[in-house]
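First the structure, in the form of structure tokens, and then the observations on it.
Shown here: the complex without one of its protein chains, the others still in place.
Labels A, B and C are assigned to the chains in the order they are written; within every chain, residues are numbered from 1.
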Amino acid sequence: MTEYGHGSFEPKIIAFVCNWCTYAGADLAGTSRMEYKPNVRIIKLPCTGRIDPLFIIKAFEKGADGVLISGCHPGDCHYTTGNYHARRRWIAFKSLLEFTGIDMKRLHFSWVSASEAIKWVDLVNNITDEVKKLGPFVEYKGLNE
Amino acid sequence: MSNKLLKKENLGKLIDALTSEGSIFVAPKMDAQQVVYAPVINAEEIVFDYIVPVNSFKKFLFPQTEPIAEFNINKEGVVLKGIEIEPKEIIIFGSRPCDAICCSSLRSVFNWDFKDEFYNRREDKAIVITVACTKADDSCFCTTVNLTPDSPNGSDILLRETTDGDYAVETITDKGKKFVERFANIFSLNSQVPSHKPIADVKPIAGIDVKKVKEYLKDTQHYENPLWAELARKCIGCGACTFACPTCHCFDIVDEGSAYQGKRIKNWDACQFEFFTLHTSGHNPRDTQYKRWRNRFMCKFNFYPNKFSSRGCVGCGRCIRVCPVRLDITEVMEKVSNQP
Amino acid sequence: MNNIYLPYLATIEDICEEAPDVKTFRLVFKDPKVRDTFDFKAGQFGLYSAFGAGESTFCIASSPTQKGYIQCTFRKGGRVTGALSDLGIGDTMGFRGPYGNWFPIDEWKGKNIVLIAGGIGLPPVRSVIWNCIDRRKDFGDITIVYGAKTVADLVYKNELAEWSKMSDIKLVQAVDPGGETPEWKGKVGFVPTVLEQAAPSPNNSVAVTCGPPIMIKFVLQALNKLGFSDEQVYTTLENKMKCGVGKCGRCNVGDIYICKEGPVYTAAEVKRMYNDF
Partner (left out) sequence: MENTLRQKAKELLEKGEVKVVIGYGWNKQKTHTTPVFITKPGDAGKLVFNPLCVNNLSLYLTKKFSDIKALGKPAIVAKGCDIKTIAVLISESQIKREDIVIIGMTCNGVVYKQELWKGELKPEIMPTKCHNCDVRNPLADFVIGEKIDFKAPDEPTGMVFDKIKGLDKSSNTERWDFWFEHFSRCTKCYACRQICPLCYCERCIAEKNMPQWIETSAHQRGNIAWNLKRAMDLAGRCTFCGECERACPANIPLNLVNQKLALVVKDAFGHKAGYDEKVHPPMIVFNMEDEEDFIK
């Protein structure tokens, strides 16, 4: 624990994003030369509907301090309804993780469209700050031994 | 028969003495509303009123998950390191005669050809202190498989409860003898012959002839008997019986870790699982549940006695108690005994 | 501590793409001591590790007479073979073995040898083939019958060409009907049929067969028809294995632990086993 002194801890955040909206939004942020926190690692998927709850568990298992899941706004799904299905799943999964005692400040959901580069930048910055405040996810990391 | 006595009030002292030396003291204790073998650090944790713990103590000799090697993958190649184990002394207190005998069974499997040092080193450091059974339930069937509630085989020390609530000590092996000598101040000398509590009266199940069962299984023709499918029809294919069984030894070897480093781990596995024998090609030699169940039965009454010259079924009854559909191995033994 | 589960490390020196998804690796042990002393017999197998993925079992496909390296041929199928297949020349993998029994080649001195293989069943037979070729004068006639689904699926294409040129070996190649190409010069038909046409004599002969279970079944029938007794026919049994050393409990056919007492059996022995294939 001591090795993570305040301020020196840089959280690892895994973002599962959909190909069509959020990834494009993040891409826009990049091509527009917007600067944002480098703590997020993006994993692109075809659609938020493709995100199995196990992906999130796996991210925590592999050392993520926070997870962000982001896709198209309702109604904007490239596959028409993928994000509606995903939303249902998140409602259940979020409650399950909460019930298991995982701090919901470590798991974030958002809708970011292809044009919302600024929203993406703010989101990542905010989440990074929030997770940074929480410190490393020692509970889950402790499972490694 | 030695004339030593282990007073119950001295158990705490024994635990303290052992744990201060770094040994592990395992005894029956309550965990999640059931009695299990688990490490204890004081005598108050020990449960004395039990029939057999729900788990067997094999996990202390053959851990459910045991790393066997570590590897690092880098540009130059792979650095591989075998795990070295130096187990601590482990005392299994409150074992039952049926459990105690599992050591010789597991040892036979882990040594019939290649020698598994992981098992051997652990077992070498284990001292099994058995308490003869004064109680049994309707799942116990040790006498049916030719054991008794006070049989000494497999134990290092056999304790018999006295009417005063203490234990009369009988050392069975050299290991046990040395142990009693080492703690001479704890194992007190007994001037009078103690009166023992009566040993549990476990009647052999009428209609079961274990010899007959073994003979029956030797005939490869009997493998085809539709009886097997019928008897095992309700089996749901979970691994509860195999994980509870003191002599089930099947395992899997898996790699865990990242792309750069990881461990190779030996994990308990169960012959009851559908994918246990599945080939990559898609072919599965034991593709239906009854075949898997038959294999387990064969393992207990054919492979163990014939191949490993040791005991497969010890009659502890765990597989019966733990089975969610109450598939009773003794009912199968009876059916097989009655085959022409 | 003697750790029976600890593999030797080996470097992949060469990779040959035999057929779609089938590769042959040439492995050289890293430890010079192992490299010099390692010995095995044709028919034995090993457990090959792709670190991080696990271990997979297949036979040693090279001949014991070829020293300094071993070869293995496998088809990419599951997790481990998939990971192995991703490795390249110079990469490190693990090998545990040799395990199991072997073809009693020494007992076959002076006999005619018939080798029958189908598809990916050729590797164990190949070990025997090279072993016999390297000691050619010890044996009588050598007949090889090999077939695969399609021309592309034939493994060891270079070696097949080499064997076909040898005057003291009779090689019959075949592909299943529909698997032939316009250039195909070999036979078209299933292995058992091709075998019957080739009609090797059972006199003073042994036969070795390896391939998919269904092929073996019909090859045995064909051999019986040709007059081979079950004692004259050898085959290998393949089962899933994890430990390779008779402990993990999954390769058994009834009371026979393939990893220890197998994988090589005569057809007569196979017929006496519990029906647990």
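Just so it is clear, a contact is a pair of C-beta atoms (placed from the backbone, for glycine too) under 8 Å apart; a residue touches a chain by one contact, two chains touch by 3 or more.
Every value quoted in this text rests on a predicted model; they were computed, and no experiment measured them.
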{"item": "Chains shown that the absent chain touches, full complex", "value": "A, B, C"}
{"item": "Chain not shown: contacting residue from B:N42, B:T65 or B:S195", "value": "B:T65"}
{"item": "Residue ranges of chain A at the interface with the undisplayed chain", "value": "53-54, 57-58, 61, 74, 81, 84-85, 87-104, 108-111, 123, 139, 143-144"}
{"item": "Positions on chain C contacted by the hidden chain, ascending", "value": "78-79, 82"}
{"item": "Touch residues of chain B, complete complex, unshown partner", "value": "31-34, 54-55, 64-65, 138, 229, 233-234, 236-240, 242-244, 252, 254, 256, 265, 267-268, 270, 273-275, 288-290, 322, 324-328, 330-331, 334"}
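Methods note: only the chains that are shown with their structure count from here on.
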{"item": "CA centroid of chain A to CA centroid of chain C, Å", "value": "50"}
{"item": "Shared interface positions of chain B, touching two or more other chains", "value": "258"}
{"item": "Chain C residues touching chain B - in the complex, by the definition given at the top", "value": "1-7, 9, 11, 30, 49, 51-56, 75, 77-78, 81, 91-94, 212-213, 238-240, 242-243, 245-250, 252-255, 257, 260, 272-277"}
{"item": "Residue ranges of chain B touching chain C (in the complex, touch as defined)", "value": "68-69, 71, 73, 77-78, 80, 82-85, 109-110, 112-118, 121, 220, 223-224, 249-255, 257-259, 262, 264, 266, 269, 271, 276-281, 283, 285-286, 291, 295, 298-299, 302-303, 306-307"}
